[in-house]
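All protein chains of the complex are present and in place, except for one that has been dropped.
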Amino acid sequence: MNETAAAVRPSRWKEIWEIALRNKLTLTGFIIVGLVVLVGLLAPVLAPYDPNLMDIPARLQGPSSAHPFGTDEMGRDILSRVMYGARISIAVGVIIVAVSAAIGVVLGSLSGYFGGKIDQAVMAVTDMILAFPSMVLALALTAAMGPGLLNTMLAVIIVRIPMYTRLMRGQVLVQKEQQYVRAARTFGEKPFWIVARHIVPNCLTPLMVQMTLGIGDAILIASSMSFIGLGAQPPTPEWGAMISTARVYAIDQWWYAAFPGLSILITIMGFNLIGDGIRDILDPRSRK
Amino acid sequence: MEPILSIRHLSLSLPVKKGMVSILHDVSLDVAPGQILGLVGESGSGKSMTAFAVTRLLPGGGREKIGGSIRFCGEELTEKSEKEMQAIRGRDISMIFQEPMTCLNPVFTIGRQMTDVLMTHQKISRSEAMKKAEDMLTSVHIRQAADVLRCYPYELSGGMRQRVMIGIALSCRPKLLIADEPTTALDVTVQAKILYLVREACRRLGTAVIFISHDLGVISQICDNVAVMYSGHIVESGAAADVFSQPEHPYTRALMAAVPKFTVSAAAGDKLFAIPGIVPDPSEPMAGCRFAPRCPYATEICRTRPPADTVTGSGHLVYCHNWETAVSSAGNAWGKGDEA
Partner (left out) sequence: MSALLEIENLTKTFRTRGFFGKVKEVHALNGVSLTIHKGESIGIVGESGCGKSTLANLIVRLEEPTSGTIRLDGKDITHLKEEELRPLRRRIQIVFQDPYSSLSPRMTIGQIVAEPMRVLGGHSEAEIRERAETLLHMVGLQPGALARYPHEFSGGQRQRISIARALMTEPEILILDEPTSALDVSVQAQVLNILTDLREKLHLTYLFISHNLAVVKYISDQTVVMRRGEVVEMGPSDRILTAPSEKYTRELIEAVPMIGKPFRLLEDPAESL
């Protein structure tokens, strides 16, 4: 028959870039997240002051050319603190999602592919965790383990695992019945490879969407925990912790709470915009 | 007999990501009361779209463009508003589809669904409606109609569900029934019964029927007239008996030669005819005949001018510049299996 040989195809990254360009909102998401990550990485270079440098005489000053975001009650530069805060927030979000998704994917795959006793056990625990409101459970866990950023992250990870387990299990149950998975079984492919080579790649799209949105959520939960005083402890320049301290000054010194708050808002919005557009990018069918 | 539906030079464009794509070109058809018109073609031929254009159930979100004329019972459908079309769809034109399950609500019994419709349209009581529904099912040869009314859709076989749908479709005595691949998902023995049912209903009630199928055998058996479609065009049309006994368009001939028959077998050295090349993309503009790139009889004129309708010796219409060459070189270009 008359297929023409495949034309020279552009590289995958170029294709991804082209798809991202087509969707303005997704592109905005990428730009926001890119900037936040860049600011976080380059904080030592970009920040005008040491984030912990106190300057009591200059305390609680409004935005000025010397301190564009103003200063806090210890006279520390809020702009510098917000920049360093980006580091913490991004790292917290990424680590929480990476660890919880990795564990969730393994548990969900096992549960969905093998079924039976494994499935019952995994789903029993999953349902139990999901039965609690996630914020309340994270709170209780952190309280039990003791306040601190690391414990908060651990708690949020535990709360988040079931979401990925659920998602993955559902996907695996669908993929398992697809003809290409059945075909792989007739070649004698081992179960591990069937899951790794055939099932997981085909579940990636919803997983990546969930993960991108999850980073935003994780940042929000971690900040909230810091805000209540269970997460990052002062003087760590964590956004949630900063807002927590700023509560007292919220009425007279608006800039203190406003800039860290805005940072949280913008960062989460960036991840959510990417999450909405990522489906198109990951689907091979949307490429030409 | 005077046709009840008369389509002339129908064209249809649907909106896509960039601009519009022409789906139908210059389609002309007539359907008379009590007659079955078969629309036959492969996927992408536009056979279903023709029916959707008539009922205006189009996937264009209102941005589709219909050209030409569709006259139904003396009225011009292309000029009707969406609201007027809605009234016509329920009352005068009924449709049945390949998968009847999707048209039935899984959580209500068949009886409940049928009586709900009857009660809203005819303002009668539940028990009267139930009696009517039972008659309706009996008329499509369902035994134990009362029991079927108590069933949920999933409890019925595919054939039974299609019978129920036909019963519902005919309940308002429509003037036109459009059947879009109604037997494709069914077993052959069940299909035979459904075909019988459609034909009988058409004759008994005088309903005009447009029967859409990819199966040449089905079309040849139940249709009075047939139109063969290819890439949004009609390529050949006329009385089914004429078209199938003396196909004159190269595409019709090729299609017939591709169908496996009881008389051919690979072991005896028979080859099925496989049409070279692929169906052109609807968005691909083509100056001449859309079958030309795959046609062995194509000449210069085929590539430059679209063929007009020509009445052939056997009295049906063929849209081909070179049909006479194709017919006279019978079987040579299309190989064996043509004569069956």
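We just call them A and B in the order they show up, numbering each chain from 1.
Here, a contact is a pair of C-beta atoms (placed from the backbone, for glycine too) under 8 Å apart; a residue touches a chain by one contact, two chains touch by 3 or more.
This one's a predicted model, so the numbers in the text were calculated from it and none came from an experiment.
Novice: Of the residues listed, B:R63, B:H121, B:R204 or B:K271, which one is in contact with the missing chain?
Specialist: Of the listed residues, the one touching the omitted chain is B:K271.
Novice: Thinking of the whole complex, not just what is shown, which of B:L118, B:M229, B:A254 or B:A292 touches the missing chain?
Specialist: Touches the omitted chain: B:A254.
Novice: Which one, A:A20, A:A86, A:A138 or A:A184, makes contact with the chain that was left out?
Specialist: Considering all chains, including the one not shown, the answer is A:A184.
Novice: Which residue, B:L77, B:L195 or B:I212, contacts the hidden chain when the whole complex is considered?
Specialist: If we include the chain that is not displayed, B:L195 is the one touching it.
Novice: So which bits of chain A touch the chain we can't see?
Specialist: For chain A, the residues touching the absent chain are 1, 3-6, 9, 178-180, 182-189, 193, 198, 201-202, 204, 284-285, 287.
Novice: Quickly run down the residues of chain B that touch the omitted chain.
Specialist: Given the touch definition above, chain B has residues 42-43, 141-144, 147-148, 151, 156, 159-160, 163, 187-193, 195-197, 199-200, 214-218, 220-222, 244-245, 254-256, 258-262, 264-267, 270-275, 278 touching the missing chain.
Keep this in mind: only the chains that are shown with their structure count from here on.
Novice: So the centre of each chain is just the mean of its C-alpha atoms; given that, what is the distance between chain A and chain B in Å?
Specialist: 52
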